[in-house]
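Here it is, the structure, as structure tokens.
Heads up, one of the protein chains got dropped from this complex, but the rest are sitting where they should.
And now, subunit A:
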Amino acid sequence: MSEQNRLGVFKTYKLYVGGKFPRSESGRVYEVTDSKGQWLANAPQSSRKDARDAVVAARKAFGGWSGATAYNRGQVLYRVAEMLEGRKEQFVREVAASEGLSKSKAAAVVDAAIDRWVWYAGWTDKIGQISGGANPVAGPFFNLSTPEPTGVVTVLAPQKSSFLGLVSVIAPVIATGNTAVVIASADAPLPALSLGEVLATSDLPGGVVNILSGATAELAAPLAAHQDVNAIDLTGAGAELAKELEIAAADNLKRVLRPLAAEADGSDASTDWLAAPGTHRLTAFLETKTVWHPTGALGASGSSY
């Protein structure tokens, strides 16, 4: 049969929650278009109940993921890069369509996103040394600080950089043992929803990353107020929305990451996602635990340890 006679097989994009691919509980979808306004696909328009379910899934996954060894988490993150490498073509196509990039530029963006997983995979068992350590104190104590994951983190993914930006905000959150509820870019959610399929086949336990598509403000409001969410990353929120969310988040003392470069419309146009990420996104969602341990009375024996 010739190619022209073949019926098209359209993909049903679905959410990624708790390791499964549900439709929105509300049954709603919305039309996703490319940068020129051409229809690409229908994406699920999540409701606040989907957000609630995602938090339950993320909380359930937290114990296992935060308790996994840093080495193991690094292996899993590297596995994500391996899986992405094999599906590069699909992501190049989706990124090119949703961000209006040429094929070669989109390929460069996808390569950078894969490399970013590798970068953060390497950090999982090293972040402890640079953000914790032995503190010199004036007394007979060992004083040790060690970073621990914050818990369930809501991530508002960047609105413009639908894939590299997305990976750049998810990977640092889970690298340190947090679990994430991610709100994908509202206008370009397809790369995020496809990333869910990659994560599901990367040995990442279900619920560690949960991906929702829909109206950012509608989903972010209940998540910012949710008492069982421990932190929120406001990267994808405009200045006005970010302020509202930060007020709601204060109620249970959530950690808030509010990038200084946030623009009034919530776009991340001025952010260079290709630049080296540094460690600030890793350390933003860590709690420092400090332990004082007596070394014994040094004076009595006269010796130093």
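By our rule, a contact is a pair of C-beta atoms (placed from the backbone, for glycine too) under 8 Å apart; a residue touches a chain by one contact, two chains touch by 3 or more; residues count from 1.
Definition applied: contacts and distances are computed from a predicted model.
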Original post:
One chain isn't displayed here; going by UniProt, is it "Nitrite/sulfite reductase", "Deoxyribose-phosphate aldolase", "3-oxoadipate CoA-transferase subunit B" or "Sigma-70 family RNA polymerase sigma factor"?
Top reply: "Deoxyribose-phosphate aldolase"
**OP:** Identify the residue among A:Arg59, A:Lys105 or A:Lys243 that touches the chain left out of the display.
**Re:** A:Arg59
**OP:** Decide which residue listed in A:Arg73, A:Arg116, A:His226 or A:Arg255 touches the omitted chain of the complex.
**Re:** A:His226
Original post:
Of the residues listed, A:Glu31, A:Glu89 or A:Asp251, which one is in contact with the missing chain?
Top reply: A:Asp251
**OP:** Please give every residue of subunit A in contact with the chain that is not shown.
**Re:** 52, 55, 59, 222, 225-229, 248, 251
